[in-house]
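A protein chain is absent from this complex, but the other protein chains hold their places.
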Amino acid sequence: MWKWFHKLASPPHFYRLAATLIPWLAVPGLMLIAYGAYAGLFVAPEDYQQGDAFRIIYVHVPSAYLSMMAYMFMAFGGAIGLIWRMKLAHAVGAAAAPIGAAFTFLALVTGSIWGRPMWGTWWEWGDPRLTSELILLFLYFGYMALRSSIDDTAKADKASAVLALVGVVNVVIVHYSVEWWSSLHQGQTLFKEGGPAMDASMLYPLLAMILGFTLVFGALLARRIRTEVLYRERRTRWVREMILSPEGGK
Amino acid sequence: MDAMAMGNYGMYVWSCFGITLAVILISDVRARLRHKQVYREIEVRIKALEERK
Amino acid sequence: MTAKLSGSDLTLIRGERCLFEGLSFALEPGQLLLLEGENGSGKTSLMRAIAMLLSLESGEICWNGEPVLSQRQEYHGALVWLAHRTGLKGDLTLVENLRFENALRPQNRIDIDEVLSRLGIGRLKSLPVRSLSAGQQRRVALARMLLADVPLWLLDEPFTNLDRNGRLLVMQLVEEHLDGGGLCVMAAHQDVSVDALVKRVSL
Partner (left out) sequence: MVAGLVAVTRRDLLLAWKRPGDVLNPLFFFAMVCTLFPLAVGPSPEQLTFSGPGVLWVAALLAALLSLNSLFLGDHEDGSLDQLLVSAQPLPMLVLGKTLAHWLTSGLPLVLISPVLALTYRMPGNVMGVLMLTLLLGTICLSLLGSIGAALTVGLNRGTALLGLLILPLAMPVLLLGANTVSLAAGNEMYTTGVWALAAYAVAAISLAPYATAAALRISNE
């Protein structure tokens, strides 16, 4: 197993592998999203309480899920990069940040749009999930701000890896402390305790959307990792040969 | 067709789906542009080195 | 125990530039390793890498045959680092600074006054360091080095801000250190004449 992992971790190998991987992730992902969106919008019955507004769940939940997953990528990428000094792992961390921030923003926007008809306001501090999501967005901005303020890539990688590791511990703490905080004040939440009552025809589109979003996230991530790898390896021989070779490595 | 109206929540539901599509598209386009830009920068530097040799 | 410092196949890349590649050296007790090269040639970076302040791209530094990465505390306990900046607190007096250094090395037993008089800064004891001249501050940093009483000296441009007899004093101290079986790595512009085996690395 170790040999496989080492082979994958070698930048030139990963750079080419990722290129072929992107369509294999993007196409099925988009198909799943197409099915999920159609089924979620038109096939699934409306929620007996929230009516059709609950259909926003099909984009809100996947985005919120990905905003967390991207941060995990940043933390694990950082940890592996620090412990085994693997540039590729740092590249994964650097690539995941902007995508994670995009999905966190998406979760916040869809959450507040969903809240408008439910609570009558665009923002309800009482909802613990939205508030935790907002703090997560600040964590992303902090990570990206630190990374952009350090010129030397190697140092930026290591410093932001430490911040991501400290941050991932705090994401958990933020989640529980915000839950405790909102239990003090009777804020309304989007979900009833167990979430909207979901029968099968409602649930399948959601699973499809989550899987579809994850695959699309994988494609976006793979593309950004290629760029990060290319930038970090810009002085190496394999990059020079690739660029000078006739068909290039677009 | 009234299905589109989403029980007069249409504006909220469609704006959410629209924004989602927009964010995914923008992320993809920005990722592609960034890759092209980095690739071109490296290409220019390496080609310049080659000429000088 | 024959204290021994060696570096094998050291490579360091800073941003765009590769400062040195495949560099190796070995240092035995009583020997001086002289790093030569103009400004910006990577002398300080190599010194910082030897002091484990900088991580290398590849290659390994060993102390007594063992890689330094696996014995950071012992290795740091056996060396003293003299850099461009003196590393002294300007607001504190000379004695307060040195007393702090001593507290970090509880096991040593060299008397402060004897060292200060040796370096000719005995009468500046109660002045805040920031009011001293650059040369005097350099001598205080040298005092810290003598007080540390450790086998390995890492000196980065030790002669800066020193007048003629200051430089002679440094050479004398290095010679005594080497005679006593110590090791010294020095980065300097001008040539150094010492009656001990001098190994040179040019960058």
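Letters A, B and C name the chains as they come in the text, with residue numbers starting at 1 for each one.
One rule holds in what follows: a contact is a pair of C-beta atoms (placed from the backbone, for glycine too) under 8 Å apart; a residue touches a chain by one contact, two chains touch by 3 or more.
Just so you know, these numbers come straight off a predicted model, no measurement behind them.
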Contact set of the excluded chain (shown chains only): A, C
Of A:163, A:202 or A:242, the residue that touches the missing chain is A:163
Which listed residue (C:35, C:61 or C:79) would be found touching the missing chain in the intact complex? C:79
Those residues of subunit A which, in the complete complex, touch the missing chain: 82, 135, 138-139, 141-142, 145-146, 149-150, 152, 155, 158-159, 162-163, 165-167, 169-170, 173-174, 177-178, 180-181, 184
Where subunit C meets the left-out chain, the residues are 48, 51-55, 73-74, 76-77, 79-81, 83-92, 96, 100-101, 103-106
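One rule holds for everything that comes next: only the chains that are shown with their structure count from here on.
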Take the average of all CA coordinates in subunit B, do the same for subunit C, and state the distance between these two points in whole angstrom. 53
From the C-alpha centre of subunit A to that of subunit C, how far is it in Å? 48
Multi-chain contacts only, two chains or more: what residues does subunit B have there? none
Interface hub residues of subunit A, defined as touching at least two other chains: none
Using the touch rule from the top, collect the residues of subunit C that touch subunit A in their complex. 13-16, 18
Which positions of subunit A touch subunit B when the two form their complex? 37, 41-42, 46, 51-53, 55-56, 59-60, 63, 98-99, 102-103, 105-106, 109-110, 113-114, 116-117, 216, 219-220, 223-224, 226-227, 230-231, 234, 239-240, 243-244, 248-250
List the residues on subunit A that touch subunit C in their complex, please. 151-152, 235
